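The structure that follows is given in the form of structure tokens.
The block that comes next holds subunit A.
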Amino acid sequence: MSENVVSLSGVHKSYALGEYEVHALRGVDLNIAEGEFTVIMGPSGSGKSTLLNLLGCIDLPSTGTVEICGHNTNHRSEKELAALRRENIGFIFQAFNLIPVLSVYENVEYALILKKVPETERAELVDKIIDQVGLAAHKHHRPNQLSGGQRQRVAIARALVTRPRMVLADEPTANLDSATGKSILALMQEMNDLYKTTFIFATHDPDVLTFARRAIRIHDGKIDGDEHAQPKKKPASKRKSK
Partner candidate 1 sequence: MKNFKMPTSVKIAFRNVFRNRRRTLLTLSSIVLGSAAMIDFDGYRNFADWGLREMYIRSQLGHIQIYKKGYRASKGMKPFEYLIANSDDIKKTVSETLGDRLKVVTSRLELNGLITKGGQSYNFMAQGIEVDAEKKMSALDDGTSSALNVRRGQGLIGGDSGAVLLGFELCEALGVNDGDLLSLMGASVNGALNATDLLWKGCFSTISKEYDKVATIMPLADAKRFAATEDVLKIVVMLNNTDMTDRARKDLEAAFAAKGYDLEMVSWLELADYYKQVMVFLGGMFMVIATIIVFVVVFSIVNTLTMSVFERVQEIGTIRAMGAEGTQILRLFIIEGIMLGLIGGLIGMCFGGVVAFAINHAKILLPPPPGSSEGFLLQLRLYPSSFLLGFSIAVLSSFVASIYPAMKAAKLRVVDALRHV
Partner candidate 2 sequence: MNVMKVILCAALCAAPVLADAAHAIVSKADRVRGPEGSVRMKIKVISERPDQAQQEVYLETYVKDRTTSVVKFVDPPREKGKSMLMINDDLWMYIPGSKRTFRISPQQRLIGDVSNADVARVNYAEDYNSTVLKKHEKSEGKDCYLLELTAKNRVSYHKIHYWVEHKTYRPVKATFFAVSGKPLKFATYKGYKSIAGSTRPTVVYIIDGIKPDWKSEIHYTSMGTKTFPDSIFQQSALPDLR
């Protein structure tokens, strides 16, 4: 059995919204193993974003334990959590969240710079991943010169260039048309196969399901479904730049 990259036990999370207290997660137990390609599905307000925040070590539970890559996040300082993220996690956002003043190359490189990877090693890693996401021709373009799909590819490259143990993607296809979205998902699956990086998505896009091997449903702060999909044939990888 692969080691768990994610291990949640008895996790509750509440936060204040004005005068009200919102109970976003009400007792979640969850284990995700290395190399999984998992989707967390749920409607708005189900707590899936909150769950993803906890998984990403950018937030802490109110009660319960969150163990990421073997590290318990409770009682960790901001500095320690940042280190955890740097070493183990890559992020992909719905709005791509690229740094507008940096080129494609520089955006991807930035993740390595944060990890203090020396300059000599960086070039090789960056060029390779940019190649793999099919953006070699746009290496020196700025994000505002790229299409939505291209930007998300950059985001993927950035998330993966550091070889994290897991990649968290919050609604990665929400801002893309269905065709582009599918090609993005295909790419991520390819990466998952290639590097055995755990991919965890939060989404309410049903198309994503077809790519996932595991689907966790969350509703009202509780997990109410956890299906493992049948192994599927890999779709032919198309290197399409859109």
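Inclusion criterion for the candidates: all candidates are chains of the complex that A comes from, given by their letters.
Heads up, the rule we're going with is that a residue touches a chain if its C-beta (ideal position, glycine included) is under 8 Å from a C-beta of that chain, and two chains touch if they have at least 3 such contacts; residues count from 1.
None of the values given here were measured: they were computed from a predicted structure.
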Quiz item: Between 1 or 2, which touches subunit A here in the complex?
Solution: 1
Practice problem: Within their complex, state which residues of subunit A touch candidate 1. | Solution: 53, 56, 58-59, 78-79, 82-87, 89, 91, 93, 95, 97, 99-102, 106, 110-111, 113-115, 158
